[in-house]
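Data first, discussion second: the structure below is written as structure tokens.
Coming up: subunit A.
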Amino acid sequence: MTEASKERLSGKATVREIFDVATEFERVAHRFYSELIPNVSKNIRWLVEELAEEELEHVELFSNLGKNPEVESVMAAEIARPVADSKFSDCVHTPDLGANPDDQAVLQYALMRESAAMDQYTELAESAPEGPLKEAFVFLANEETKHKAELEKIYYEIVHSGGV
Partner candidate 1 sequence: MGLREVLTPFTVWKRVFDEPVTIKDPIGRPGADRYRGFHQNDMDKCIGCGTCETICQNAAIDMVPIEGVEPEKGDSGLRPQIDYGRCCWCALCVDVCMTGSLTMSNEYTWVDTDPDKFRFIPGIDGDWKDDVAGYEREGQRVLSGVERIHMEEMEPEARICNFDEIVAGYTREEAVLEADRCVECGLCVATCPAHMSIPDYIAAVRDQDYDRGLQLLYETNPFSEVCGRVCTHKCESSCAALHEGDPIAIRWLKRHIIDEVPFDRRIELIGQPVEPNGRKVAIIGAGPAGLTAAFDLARAGTSVVVYEALEHAGGMMRYGIPEYRLPYDALDRDIGVIQAMGVEIKTSCRVGRDVMMEDLQRENDAVVLAIGLHMGRSTRVPGTDGPGVEKAVDLLRRITDGEEVPVPEQLVVIGGGNVAMDIARSMARLQKAKYGEVGITLTALEDIDHFLADPEEVVESREEGVEIFDARGPQEVMRDASGAVTGLRTWRVKSIFDAEGRFAPAYDESDERVHAGTMVIEAIGQAADTSLLGEALTEALEWNRGRIRIDDAFRTSEPWLFAAGDAVKGPDVITAVADGHRVARTVMEEFSARQVMQ
Partner candidate 2 sequence: MFSFKPDRSQYPAAGEDGKLEIDLETGKYLKLWQGPNHPGITGNMSVELTVCGDEVVKGTTHVGYLHRGFEKLMERRTFIQVFPIVCRVCVPEPDFNEYCYAAAVEDLAGIEVPEYADWMRTLILEMGRFNSYMMFLGGIGGALGLGITGQWMTYLRDIMLDRFEELTGARIYHMFILPGGVRGHLPEGFEGRMEEVLDTAERYLADIDRVMFSNSVFKTRTQGVGYIDPALFEPYGVTGPNARAGGVAKDLRKDSPYLVYDQLDFDVVTHTDSDIWARSNVRRQDVQVSIDLIRQILRKMPKTGPAMAKIPNVLHWKIPRGETYIRGECSRGEYGYYLVSDGSGYPRRINVRGPSYTHAMALLEHMIPGTNISDVAALMVSLHTYPPEIER
């Protein structure tokens, strides 16, 4: 058993670990969507572009946080590892949507991701120590919830439309 696995089982993680995974989560997502843009047909490119843009904002948020001395000071502290963590970490690995995915496939993936992120950040927002980090997680939890709702609306409109 690796050290990381042991820690996962113990239910505790350092703030730094969590922070790194989250940063990586957003960065991977941004890269994934950015690379997908030229691969999709122009008629659904708007969707991927919007997703990439949103993720970029989150990446920037994390990189700014990392530079914040207050955050730096709590990096070594331990907090409860969120229950949703494993699902969240899995999202760091991007799926293969095929050479030319359609809008529904992209949406389904994005929905799954937003859902994992929403759970993760909601839990972190509850357990993180008071300070800018907690504020960031609260902000992110709200953001992801809103994104998920927005995506579901788009999903309904696109997939369930025309079916009058």
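Selection criteria: all candidates are chains of the complex that A comes from, given by their letters.
In this text, a contact is a pair of C-beta atoms (placed from the backbone, for glycine too) under 8 Å apart; a residue touches a chain by one contact, two chains touch by 3 or more; residues count from 1.
These numbers come from a predicted model, not from an experiment.
Every candidate listed (1 or 2) is part of this complex; the one in touch with subunit A, counting any copy, is 1. For subunit A in complex with candidate 1, the touching residues are 41-47, 103-105, 108, 148-150, 152-153, 155-164.
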